[in-house]
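Step one of this worksheet: look at the structure below.
Coming up: chain A.
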Amino acid sequence: MQQEVEKYSKPTRILHWVHLVSFCILFLTGLVLFVPGLGVIAQDSWTRVIHRVAAVIFILAPIIYVPMNWKATLKGVKEAFSWSAADIGWLKAAPRYYFLGDETGMPPQGSMNTGQRLWWLIVLVSGVIFTITGLVMWFAKTTAPAAVLQWMVFFHDVAFIVAGTMLLLHIYLGLLHPLMTEAWKAIYKGTVSVEYAKKHHAKWYEEVTRGKEVKS
Partner candidate 1 sequence: MAEKAILYDATRCTACRGCQAACKQWNENDEFIPTVENGVQSVNRGSYENPPDLSPTTWLKMEFREVTPDGKVRWLFNRRSCMHCTDAGCVKVCPSGALYHHELGFVAYDKDICTGCGYCEDACPFDVPRYERNFVSGIAKMDKCTFCTTPGLDRIAGGWEPACVKTCPPDALQYGDRDQLVAEGKKRVEALIAKGWTNANLYGEKELGGLHVMYVLDDHPAVYGLPVDPQISAATIAWQDVIQPIGWVVGGLTILGLGFNYLVARANINREKEKKDAARS
Partner candidate 2 sequence: MTNHWNDIANADVIMAIGSNPAENHPAAFGHITDAKERGAQLISVDPRFTRTSAKADIYSPLRSGTDIAFIDGMIKYVLDDIDHNPGNYNMSYIKEYTNAAYLINPGYKGPADLDGLFSGYAGGLNETDGNKRKYDKSSWQFQLDEKGIPKRDMTLQDPNCVFQIMKRHFARYTPEKVNEITGAPVDTFLQICQTYATSGQVGKAGTILYAMGTTQHTYGAQNIRSYCILQLLLGNIGIAGGGINAMRGESNVQGSTDHCLLFHILPGYLKVPDDTDDTLDKYLERVTPKSNDPKSANWWQHTPKYMVSLLKAWYGNAATRDNQFGFHYLPKIETGKNYSHISLFEAMYSGVIKGMMCWGQNPAVGGPNANLERLALGELDWLVVTDIWHTETANFWQRPGVNKADIKTEVFLLPALNSFEKEGSVTNSGRWSQWRYAAAAGPGVAMGDLWMLDWLARKLMEMYANEGGPNAEAITQLNWNYGHEHPDVHAVAKEINGYDLTTGKLLPSFTKLMDDGTTSSGNWLYCASYTEDGNMAARRDPTPGPFNIGLYPNWSWCWPVNRRIIYNRASVDLNGEPWDKNHPVIWWQGDKWVGDVPDGGWPPMAVDPENTKYPFIMKPEGHARFFGPGMAEGPLPEHYEPWESPIKNPMSPQQSNPAFKIWRPDEQGTPDKYPIVCSTYRLCEHWQGGQMTRNMPWLIEMQPEPFVEMSEELAAKIGIVNGEKVIVESTRGQVYLTAVITKRFKPFQMNGTTVHQVGIPWHWGFTGLSTGDSANKLTPHVGDANTMIPEYKAFLVNIRKV
């Protein structure tokens, strides 16, 4: 039996999945307004109803998660904003790595590699933008000036493009990329193999195993 290390705690995983599902629903019900020709699907506002239900889940999930996982939250947020020179190295090495599987020059990564941290940052920032602009559009539609509402749509849209694009990347890497063999498992079961951890998150593996026995 291969040795496993815990990558994501259960609450974190639940949050991830709840958020992912709600975001995908939001993404798809938003996409119908974004792609001309798909708009007809949205007729009679039924996609908006779904969008709003999903939005409530999307906003409530972290609100429930944060007080219950205060430390993890702090750590996560801190991580999203921890950037160093090593990240440049990762960016330089990434194309060769992701296209050719060539690990040359890839610096050792923490719990989240540069790409994941970038995604995580986008999730945080766009999440806030989505929430604020969405709430304004929802609750101030009849009261806010037209210009304000239009800029709300604009920023909602910018966030949609950025987050949506990154979501595609995220799903692709998590599900399909030939090298990311255990990312799925990490967020599904919560653990990765030691081998995978060493290879993909060397720095983090060192941190979590320092002074600890690795479970077998």
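On the choice of candidates, all candidates are chains of the complex that A comes from, given by their letters.
The criterion applied here is as follows: a residue touches a chain if its C-beta (ideal position, glycine included) is under 8 Å from a C-beta of that chain, and two chains touch if they have at least 3 such contacts; residues count from 1.
Owing to the predicted nature of the structure, the values given are computational and were not obtained by experimental measurement.
Undergrad: What candidate from 1 or 2 touches chain A in the complex under consideration?
TA: 1
Undergrad: Given the complex with candidate 1, which residues does chain A contribute to the contact?
TA: Touch list, chain A to candidate 1: 32-34, 36-37, 39-40, 42-45, 47-49, 51-52, 98-101, 137-139, 141-142, 146-147, 149-151, 153-154, 157-158, 160-161, 164-165, 168-169, 172, 176-179.
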